[in-house]
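Below is one structure, written out as structure tokens; comments come after it.
Excluded from the complex is one protein chain; the other protein chains are retained at their positions.
Then we have chain A:
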């Protein structure tokens, strides 16, 4: 099962400002949990004027208690305080001529629990709308997929195949391979997976408006005092970090 979130909205700022704010959006008052941001790859194509960037964000995260309850600690990689680091790999392409930006972010370390892929498109509105110089349209989609038990299912599938092969050969009467019972058996029921996905979807529905507010703060700082104002704001946000 996969859960899907999508939304569209606009910022009352032109495309260049929004694309710059995207690169400058962490930290902001709505995302003080972002501990670091590093650029890992960047390439500029003079021909197409497209700029491709890969960044790695580290967030201090806490698994929602409702999810943590469903999982053994070893499956989550949390420390004793229940804090975990989330690594987010973000790829973006900016086309300054056509005035659009596409981004895709992947959550890396919840991979054994949950895979989250978030996509954004920022675009200058059509000329006819008359707002092209002071508006940017955004569409966002988030795909959530629980990966609990994926490996286990694969293994079982293989066992299943072997068992079938054996019975064809005519060994007959053989017991099915013994699968250790315990909390593993609940994985396969799919109930935990569904619960993790539902809880995560609720979280996404709450966190998306916050991400939007964070961008608005950065855009406002840009308008007030340019990049300098954004950097000063960041410094304050960092000092306030938990």
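The definition used in the following text is that a residue touches a chain if its C-beta (ideal position, glycine included) is under 8 Å from a C-beta of that chain, and two chains touch if they have at least 3 such contacts; residues count from 1.
As a working rule, contacts and distances are computed from a predicted model.
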Next on the checklist: As a check of understanding, state which of "8040_t:CDS:1", "Armadillo repeat containing 7", "tRNA-splicing endonuclease subunit Sen34" or "Mitochondrial distribution and morphology protein 35" is the UniProt name of the chain not shown.
Outcome noted: "Mitochondrial distribution and morphology protein 35"
Item to check | From A:96, A:195, A:211 or A:229, residue that would touch the chain that is not displayed | outcome: A:96
Checklist entry - Out of A:7, A:37 or A:212, which is the one that touches the chain we can't see? => result A:37
Item to check | Residue ranges of chain A at the interface with the undisplayed chain | outcome: 16, 19-20, 23-24, 26-27, 34-40, 42-44, 46, 49, 51, 56, 58, 87, 89, 94, 96-97, 106, 108-109, 111, 227, 231, 234, 238
